[in-house]
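The other protein chains are all here in position, but one chain of the complex has been omitted.
Per-chain numbering from 1; labels A and B assigned in written order.
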């Protein structure tokens, strides 16, 4: 984890194209965050172009926050194209556990190769098939050790699993990192979870080690959030300053502020 | 109307889940405003999950700003589920009067029990079946006394009717309040009308007296807007500071600044 800034530099230099099929609540946040990190976001949900757009992208981010039956078809086409071409796929399992429809749809998506599965604790647990109590798209109660659940799910799927929360878990089953950056303000605004998924996709576009990429993405995003929180007057100005602080993120602040632990 | 702050406290403590089926222009504003008030917003417009999501919610907000035939089906499912379970339903009648399609669709929705019907003067008048001249989603000309129109409509429907404007009208037919808070800046940015509808839904989730809940919601929202206007440099910074000022709204400022009149 000494090379986090180098990963950020790669994003800034390569400006990878990140194809999203995402929800309509935070779609603009997701585009903004990829852009200020130095990437090039594209959002295209028509099934007629989903495969074409995926095939020219450096990563595909699938977010089921406001899923419907039209976009699910486009998602499958984008993911299967990405799979064929070795393009990384990130699945943000927003709200899984809240309705049968979401549970069913995520099962459909998990028939494909997903490189990084990301969610809060109840979303990841529900995606892993564990019974949870949820409340819409916010995290609900999970019985069991979340680190073990994430590791088992990662081993079973041979992928990276990311669980966001006060401390984030990033694991590929074999190696596991805890990230302790971030600020409580992140949970007081809409969109930080979805943005985290987009940032993970952006880093996976430039780093073949998706575990490292996911952890590096979260460290950068959350350090910027800490910097934004220090100078903001509330959730409204915080969100704006978050974009400002990402664009000025330096190697000095990353190395000084990163709180990441291998467990 | 001495208990406005107590209602806000309930929102902050209970963090009610507010299910929206809304428009794609201000969907993110609506989610943001519920969140900064302390609620938990969820936006799910697929007909496959609309009923399930409504059934776990504390209020349902229906906003027809960018209505189409797919979402109307989801709206009906969400509303009929809410009706069965006694969950309050708020209808924001955006742009009614502007096209035949909106007029027809609102008639469809009014076949269900709606607890609060909200709009600007021409929208409420058009929903009540009165001929109006409108201009898109902005308020147009209504001939007749708006207070009487609102009261009659509330009596006819046995619901609360809210008419937003320079002065807001909240009535259940029997009791009527005029709210004189707010600032002209609110009409210079997109989304304040839709956000008002979401805030009303959020307060109805914690207060069974929907007339009081609607009035309390508007007072809180508009006092925050006044506070934001004082320190903003224009419509862009205003919208951000509006979110900041909601999160710090105190009983002192509410009691000092509220301008509400029973008529």
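Annotations for the structure displayed:
Basically, a residue touches a chain if its C-beta (ideal position, glycine included) is under 8 Å from a C-beta of that chain, and two chains touch if they have at least 3 such contacts.
Predicted, not measured: the structure shown is a model, and the values here were computed from it.
Interface note: of A:8, A:36 or A:82, the residue touching the hidden chain in the full complex is A:36.
Considering the full assembly, A:240 is the residue among A:83, A:103, A:155 or A:240 that touches the omitted chain. Listed by residue number, the positions of chain B touching the unshown chain are 23-26, 28-29, 65-69, 95, 98-102, 135-138, 188-191, 232-237, 239-240. Residues 17, 19, 24, 27-28, 31-32, 35-36, 40-46, 48-49, 52-53, 56-57, 70, 239-248 of chain A touch the missing chain (whole complex, contact as defined above).
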